[in-house]
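Every protein chain of the complex appears in place save one, which is left out.
Now for chain A:
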Amino acid sequence: MWPGWFLRLPACGLDGRRLAPVTRWRGPETGAGTQEDGLRQVLEEMKALYEQNQSDVNEAKSGGRSDLIPTIKFRHCSLLRNQRCTVAYLYDRLLRIRALRWECGSVLPSALRFHMSAEEMEWFNHYKKSLATYMRSLGGDEGLDITQDMKPPKSLYIEVRCLKDYGEFEVDDGTSVLLKKNSQHFLPRWKCEQLIRQGILEHVLS
């Protein structure tokens, strides 16, 4: 399932298509349309360029057509360009996916997962695991969750207002609160942080 990330790569069209402008780059989080086509086209074009060059190289060597060399160079530059654009695009996606771990936590909303490829999901899982291993190695036996307390905490408990209906929410000592839209609660900071980041609760400053 290919990611929905909008991109047009500048490529040297074999059918005389003009060099297409690179347009805005966006991540899977924007839910833009499918991108498989774009990438597939680039790879097809690269294959065609490569094959033309193979054939011209042979002709240059055995047929004495050394005048083909600038042409071969031209196609080679196009191949390198397509490669660069593709790699940079995929790398940028990974940077965004990595950021997701820090912004959304270790479980991604399914809507986002829909826009990621299987390989990207696998990469995400590896990254999660590396991060978890690292966090466990900190702070003695218990480890330290460094994805918490991204802003310096001022108190153990905070006032929160519920922005959306969420339902029952269990607090540490077994009791639970009902998170209904507009209700306000006084809750432990560490329990709320995720929900605030997800936009379900709002941190109210007194």
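As a convention for this text, contacts are C-beta pairs under 8 Å (C-beta built on N, C-alpha and C of every residue); 3 or more make two chains touch, one makes a residue touch a chain; residues count from 1.
Please note the rule applied: contacts and distances are computed from a predicted model.
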item	value
Chain not present in the shown complex, as UniProt names it (candidates "Sorting nexin-2", "Dynein light chain roadblock", "Immediate early response 5" or "DNA replication complex GINS protein PSF3")	"DNA replication complex GINS protein PSF3"
Candidates A:113, A:128 or A:203 - the one touching the absent chain	A:203
Residues of chain A in contact with the chain not shown	6, 10, 12-16, 19, 21-27, 29-33, 56, 65, 67-68, 70-71, 73-74, 76-78, 80-81, 84-85, 87-89, 91-92, 95-96, 98-104, 109, 111-112, 150-154, 158, 189, 192-193, 196-199, 202-203, 205
